[in-house]
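First the structure, which I've put down as C-alpha cells, then a few questions once you've had a look.
Now for chain A:
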Amino acid sequence: MAEIVLECRNLWKIYGKVVAVRDVSLGIKEGEIKVLFGPSGSGKSTLARCLAMLTKPTKGDVFLRGECLTRPGVDLNKARARIGFVFQHIWLFNHLTALGNVMLGLRRVLKMSKEEAEKRARRALREVRMEEWADHYPAQLSGGQQQRVGIARALAMDPEIIILDEPTSSLDPELTGEVIDILRELAKKGTTMLIISHEMLFNREVADEMIFFDEGRIVERGPPDHFFTMPKTDRARRFMERLIKQTARD
Partner candidate 1 sequence: MSPLEKLTFILMGVPTTLAISILSFFLGLAIGLPLAFIRAYGSKPFQILVDAYEKVFRSVPEIVIMLFFYFGFGSHLREPFKNAFFTATFVLGLRSGANQSQIFRGAIRGIGEEQMVAARSLGLSRLQAIVYVMIPQTFIAATPGLGSEYALLVKDSSYAFIIGVLEMMKRADVVRKVTLDTVFPYFAAAFLYILLTFPLSTYLDMWGTRKKKQLGL
Partner candidate 2 sequence: MYFLFEYLHLIFSGFLTTVEVTFFGIAMGLVLGTILAIGDIYGGKIVSTLIKLYVEFFRGSPLLVQLFIFYFSIPTLLDIQIDSFTVGLIVFGLNSAAYQKGYIKGAMASIYEDQMMAALSLGLSKFQAIIYVILPQAMRLVIPAWSNEFCSLAKSTAALLIIGERELTSAGKTIAGHTWRVFETYTFIALIYFVWISAVMKALDILYEKVKIPGLEVSL
C-alpha cells in the first residue's frame, strides 16, 4: 500500500462568522491524483491553501508524510518548499523573467548554486515547453504561457505533491488546452497531485478519485465514472448536469 503524502484530519477554517471549511478529512497517497470540484465559494481554495499551510487552519491537523504541520514550532517554510502550489491567478513575480521566477526558490530556499539552479530551472521550463521564453517577463507572456511558467516554478522545487487551484479557470478558453496538455503529461509521469478543476473531460481521464465539495464539506466522493453515471446526492447530480450542459455549449 502506497504511503500517504499529504493529509488533513478534521480540518476547520472559520473567518469571523463564515465557516469556509467544516470538519474535512482527506489524504492523498503517493502517485495518486485527486480532483476536487464544486460550486464557487464552496471553500475548495481555502481547503487547498490550508493543506499547503498558506493559511492556518482554525482547528484540525495537517500531516506531511506523517509529520504534523499544525503543531507549534514546525518549520513551515521547509514544509511549503516540499508542497508545490499553482495559483488560479498565476501570480508570477512581476520583476523577474520566466527563468528568474523558477530560479528564486531553488536559490533562496534550496540554496543551490547559481549554475545548478539555472540548469534545473531550464529543465523545468523545458518540461512545460517554455524554454525559448526563459528571458521574457511575465507581462510579455500570454496567460497560458504564464501558467506554464507557474507550473514550472512549482515543479522545479521537486515537490512531493503539487496542489493546483483551478489552474485554467482564469485563462481564455483557447489557452486552456496548452496548460491541460502539460498537466496530462505530469499525470502520466505519476506526479502526486491535488487538482481543483472543472475541466470534466480532463478530470475523468486523470483522476483516481473525484471529490464533490460544497458548503465547506465533502458531499460525495468516488471514481470519476461514478459521477458521470450515477451520483448519489441531489446536489452533485444537479451540479454535474449543469457542468455537462456548459461543456457541450463550449
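Candidates were picked such that all candidates are chains of the complex that A comes from, given by their letters.
The rule is simple: contacts are C-beta pairs under 8 Å (C-beta built on N, C-alpha and C of every residue); 3 or more make two chains touch, one makes a residue touch a chain; residues count from 1.
All of these numbers come straight from a predicted model, not from anything done at the bench.
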Q | In-complex contact of chain A, chosen from 1 or 2 | A | 1
Q: Mind listing the chain A positions that touch candidate 1 in their complex?
A: 52, 54, 77-83, 85, 87, 89, 91-95, 104-105, 108-109, 137-140, 153-154, 157
